[in-house]
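Every protein chain but one is kept in place in this view of the complex.
Every chain is named by a letter (A, B, C, D and E) in the order it is written, and numbering of its residues begins at 1.
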């Protein structure tokens, strides 16, 4: 029971990589994946990315966009990639992409693209500050700006 | 094993009412409900509303808006309400609202509001036509129009 | 995270309405629903009805009757309805009915009828008083009396 | 992948012995076992006893009696014992007893007693004959007769 | 809610007997049992045997050998048998055997053989002493010695 503890010097913006295999318990009556299962995996991946970035517990606040591009089938390998794209005072947006891989043929298909917002919370569930996210290149800048548009749109809809 | 079959004359726009109790197996490390569980319940409620409306199998295509207003706690009773708000050629939007009830004190809190799009599919997973949805009153008309805006916004983001 | 709290003026005898969709993870080796899944849904629905009535935590004490009339199949929509039929000093009986709906054809079949007894408990698990249940019409009176017979039968069997 | 097949000469009335450990995923908001979990374990144990007796697939038809005598707690070991008590033309009754063991102190408590009826079915779900059950001693005879009384009571209630 | 407590005089070396039925939720994409499910059942059975022996909470420390001899299929009845084979200062080895039974034909096949090591822990998760295990016959002695060899091999690999 020897524990090899080490304070990792990890990049708090390192993406979350997640791999899952689709079992019958994940499927719907059509034999493809049940939407709720993909949503759960996306929420876990996004939450870990946000948690690492904020170095704090987080709760899911909103999904601004989730698009199921192609069905995922029984036996497929599912690959999720989550990264923080935007941070405000206490909330962050993460982008989660999902690919379905047939590990026998080697074929991969983009399957889902999602944007979720999380808020950092303290022990009592009160929102707490998160570090600023400074885009490091052109692509990150474009994602940051797209996130701001999604956020603005959501706030507009919410007040309606 | 006597079966009382009867072809119900149900209104295919009747809302789906769903009640759940929050068990430890539904919670996250903070003791509130795990986001993926709420998303699964929302997806089931929305899918049944769409299935009834289309009289067809359906698959989840998109979430355009999902807002977690207040946390749901261990022991809470969760009340979901799902109804179709818009229909196009082969796709439909459903609105799902979620309330958290403390069944001991009687207090209820609005917890989540979500808009999901489903597409009707045949046995081979190919999209198939759905009936038109004609708003029956002012409120339904407002929801129909709001759905069209969300859809337009999604298509714009998707092409970007 | 704005919470819209409101102390609802709900009727503590309002029925519990529950809707579920049958996924492969709910089935047995025959492709119909696994009995334990239906029993779990029935227990949740009955417990919420009892909890609301007693305004108290409750625990399951007995099942006096549960009859599976017709099988529920993969893809079916399951509709549960639970209501309190009888109350004693610390215990209550709930009636739970289950219908299976083919949401594509619109056909509904009565699937299960169950009577469960719950006891209200305090924080230490000790039984606590529940309000009296006064039948409001002829049908409720008949159900109340039938509940008393089931209870008498159970107590007789139990002492045997 | 060498398979050691052997046609066992098993007594088709040998009881089913089942042991489970109570994990947090099995509990309710009170920290004791969720009723639906016990019901599922009882249904599995009873169904296997009936399946062995009938040498046929079976489906659950009824619960005539299920009494929760003492709560089962997180960390407890649960011991189930199921045996066929009665057989008719196509249906069988099984008795399932449940004990909760604290495997650290060695204390055991009787926790649940249940009587469930199963029907043997063929590939199309049609009822099929089961062998006769001949009581082998006084105790089995008493159980057989008690089963007949429960059955008569259920049929009476069912026709009401 | 009458509890029939009785301090059982159980043999702390009595084997754990566990029976499970294979449902679709336990299968993989090939229609046989998902390996992780068998491993979970084996871990529960082994942990209860160790917990009884040590009269203490236990945690899994190692699997030294687990061999899947024959596949387990949907609908099979799974029979597990777990017993402690060796005990050291704070750790114990358990042997778990798994048989797959077709409860309709009566055929049984040896399916899995596994050796797992558990350590007894106190409330803080610190290792605590376990009673000595004295082999009672030739077979137990052989198993005890084989366990020592597996342990020696593991410690050698671990230090490498």
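Going forward, contacts are C-beta pairs under 8 Å (C-beta built on N, C-alpha and C of every residue); 3 or more make two chains touch, one makes a residue touch a chain.
Here the structure is a predicted model, which means the values were calculated and not measured.
*Asks:* Kindly state which of the options E:17, E:62 or E:104 is in contact with the chain not pictured.
*Replies:* With E:17, E:62 or E:104 as choices, the missing chain is touched by E:62.
*Asks:* Could I get the residues of subunit B that touch the absent chain, sorted low to high?
*Replies:* Residue positions of subunit B that touch the missing chain: 24-29, 34, 61, 119, 127.
*Asks:* Touching the missing chain, which residues of subunit E?
*Replies:* These residues of subunit E touch the chain that is not shown: 29-30, 32, 34-37, 39-41, 43-44, 47, 57, 59-68, 71, 114, 121, 125, 146, 150, 153-154, 157-158, 160.
*Asks:* State which residues belonging to subunit D touch the missing partner chain.
*Replies:* 1, 21-25, 74-75
Everything below uses one rule, namely that only the chains that are shown with their structure count from here on.
*Asks:* Give the pair among A-E, B-C or A-C whose set of contact pairs overlaps with that of D-E by over half, matching residues by number.
*Replies:* Selected from A-E, B-C or A-C as the counterpart of D-E: B-C.
*Asks:* What is the distance in Å between the mean C-alpha positions of subunit A and subunit B?
*Replies:* Whole-Å distance between the two chain centres: 22.
*Asks:* Could you give the separation in Å between the centres of subunit C and subunit E, each centre being the mean of its C-alpha atoms?
*Replies:* The answer is 38 Å.
*Asks:* For subunit B and subunit E, what's the span in angstrom between their mean Cα positions?
*Replies:* Roughly 44 Å separates the two chain centres.
*Asks:* In subunit C, which residues are in touch with two or more of the other chains?
*Replies:* In subunit C, the residues touching two or more other chains are 1, 21, 24-25, 29, 34, 44, 47, 57, 61, 71, 75.
*Asks:* Give the pairs of chains that touch; include all such pairs.
*Replies:* A-B, A-C, A-E, B-C, B-D, C-D, C-E, D-E
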